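Of the protein chains in this complex, all but one are displayed in their positions.
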Amino acid sequence: MNEAGSAELSIEALSGSPRRVRRERIISRAMFCTAFVSVVVSALIIYALFAEAWIFMRDVDWSATWGQIGWFPRRGIYDMPTLLVASLWTTAIAMVVAAPLGMGAAIYLSEYARPSHRAFFKPILEILAGIPSVVLGFFALLWLAPNVVAHIGGEGGRGSMLAAGIGVGILTIPLVASISEDAMAAVPKSLREASAGLGARRAVTTLRVVLPAAVSGLVASLIVAVSRALGETMVVFMAGGAADAAIKTYSPYDGSLTMPAAMASLASGTDQVVGEGLTFQSLFFVGLVLFMLTLGLNLIGDRFVARVREQY
Amino acid sequence: MALTTIGTAARQGATAFTRQRRDFAGGLFKAVILLSLIVSLAVLAVLIVDTVADGWAQLSTRAWDFLNGSLRSRSIDDKLGVKQGLYGSLWIGIIVAASAFPVGVGAAVYLEEYAPKSRWSSIIELVIRNLAGVPSVVYGLLGLFLFVERSTIFGFLGLGWLADATGGRSVLSAGLTLAVLVLPIVIITAQEAVRAVPTGLKEGAYGLGATKSEMVRTQILPYAAPGILTGTLLAMSRAIGEAAPLILVGAISGGLTRNPDVWDTSGLREKFTALPIIIVEWVSERGRDPGFATAAAAAIVVLLVLVLLMNMTAILLRNRFEKKRG
Partner (left out) sequence: MTTGHDTRLDSFNDTGLDPFNTKGGRPEDPDMTATDQRADEPVLDPAAREGAELPTERTVIFDVEELNVYYGDFRAVRDASLKVHKNEITAFIGPSGCGKTTLLRCFNRMNDLIETARVTGSLRYHGVDLYHPKVDSVEVRRQIGMVFQKPNPFPKSIWANVAYGPRVAGLAKKGPAMDDIVENSLRKAALWDEVKDRLDENALGLSGGQQQRLCIARAIATDPDVLLMDEPCSALDPIATTRIEELMHGLKDDYSIVIVTHNMQQAARVSDRTAFFSVEVNPESDTRTGILVEYDSTQKMFSNPADERTENYVTGRFG
């Protein structure tokens, strides 16, 4: 090329080999397909939920879904308030446990811990995040119930919404901690230095400067944790104190079924999901309600996380 | 012990109060948040110690038999064990890695390097983020619908053959369901790893006339490999620990007649169980036969060893490379 003294090149000399161009296009399409899988999966989830839940909504006697004595899907009684109350209780209890512990841990790791302490504590929190929920279910039923719940007014010998709620709370601590810590890490160092420069102590700086600046991230951590707690299945299924069916109750000391736990119990035990006519479809109806609730919460949580990113 | 600690703290607090009131408040604040961290970690310690103590009766006397045994109707049985569950869980891990890994990495590379930053790709990203937040039990419904039931509605979409291909309630169905479940995790961690590849390397490759796919193969993938591997390991450990979707796709806890060897692939399209399912089953059996509580604890120890080994490998791998690259 260099020795060629002539000035003019033909456009073909710069067109590239058609084979290579075609190969690149094929690879690019294949990559797109892998990314598109997620969209297909989402569409299938929504389709599956709506398709079966629609049959339920069309055929069910709606009086069976409200004001009944409880959740007895195999007998055609689908009292939704039973599941909603149980979901609310376990989620609320979980948040009472996870919010202070998770945020406290995050504040310590972000604002106080020396690097060496951080390097020690952080992986342990991550390990806690990796504990399977069946393990927490076992722990809630066989350790938390007799050793904790029994001392705060409940019965130690069986599961309850209280035991399950504490178990779910422990499960969500790492989630709260990690999102909160990210939010605090996003607060610019200059803000802290400005506060310290004015003579504020670290606690004051943390409470008056860092936490207010990170507030959207902290809110996001709670919203995402609520969504996670609402969807948690195994802990409540194992330690929630109710098996195939649940009588409606407003007391957290009783056993009951949350939405996901009710789904698991419908599907387990027998080889097939059987029962009264719409039992199978009720599974999808509950799934749809749960999906909508968690999706809404996640979208809101996403907004708050995005706000943290925009701010700094 | 606890009382004396509080006493000392109070006394120190009192002296500090006289000197400098704010110091006391600051110290108290620090103590409270440190306490919350310690409580979280103490829970982990209690959980592990308590479980190991509960399962010790099985593990100390017949660990090998326990690993090789099968589901039994009574807890006092020489052949009681978790091999069927190990079979299911290991194959679920393999299927998840084999399917979620290529799709997830492909999607991550597409989103970071190929996708035009358009509305379209931001929709895909939003979809992935939201998929990551869908409760696992809902994925179970999808698996039930897609791979297990030959539902008429789904037959209408032309996907009824999936249930035939997977054999319905099988390890294959479970593995694919969980692969779908962990896919967003794989994509998001792989995206982070791909994003961390220095621009200089990418431009260097492009400047030398590399095509996009050559650049990805020679620069992005080698550089992002540790991060991608970390994400895949975390995803596998998550999949192995999941129980709810397995219940939905029909993992069974009794009546399994076979106890196949780990590499016997003929069991993949048959009825199956998995470690978490065995744990749930034995916990529920303990009312009838209290010995099953011990067996469940022992099975948890087996599960925890598997899951935590994977997690720790992933965390160590990541920390090591983070440090190396500053």
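What to note about this one:
Labels A and B are assigned to the chains in the order they are written; within every chain, residues are numbered from 1.
Going forward, a residue touches a chain if its C-beta (ideal position, glycine included) is under 8 Å from a C-beta of that chain, and two chains touch if they have at least 3 such contacts.
Owing to the predicted nature of the structure, the values given are computational and were not obtained by experimental measurement.
Put simply, the hidden chain is in touch with A, B once you look at the whole complex.
Of the listed residues B:Asn68, B:Asn130 or B:Thr211, the one in contact with the hidden chain in the full complex is B:Thr211. In the complete complex, the hidden chain is touched by one of B:Phe24, B:Phe66 or B:Tyr223, namely B:Tyr223.
Against the chain not displayed here, chain A makes contact via residues 1-2, 5, 7-11, 13-16, 20-21. Interface with the hidden chain, as seen from chain B, comprises residues 116-117, 198, 200-211, 214, 218-219, 222-223.
Rule of thumb we're sticking to: only the chains that are shown with their structure count from here on.
Spacing of chain A relative to chain B, judged by their CA centroids, is 14 angstrom. Those residues of chain B that touch chain A in the complex are listed here as 22-23, 25-26, 29-30, 32-37, 39-41, 43-44, 46-47, 50-51, 54, 102-107, 109-111, 114-115, 123-124, 126-131, 133-142, 144-146, 151, 153-154, 157, 169, 180, 183-184, 187, 211-213, 234, 237-238, 240-244, 247-248, 250, 252-253, 255, 276, 279-280, 283-284, 293, 296-297, 300, 303-304, 307-308, 311-312, 315, 319.
Touching chain B in their complex are the following residues of chain A: 20, 23-24, 27-28, 30-39, 41-42, 44-45, 47-49, 51-52, 100-105, 107-109, 112, 119, 121, 123-128, 130-139, 141-143, 170, 173-174, 177, 201-204, 206-207, 224, 227-228, 230-234, 237-238, 243, 260, 263-264, 267-268, 271, 273, 283-284, 287, 290-291, 294-295, 297-299, 301-302.
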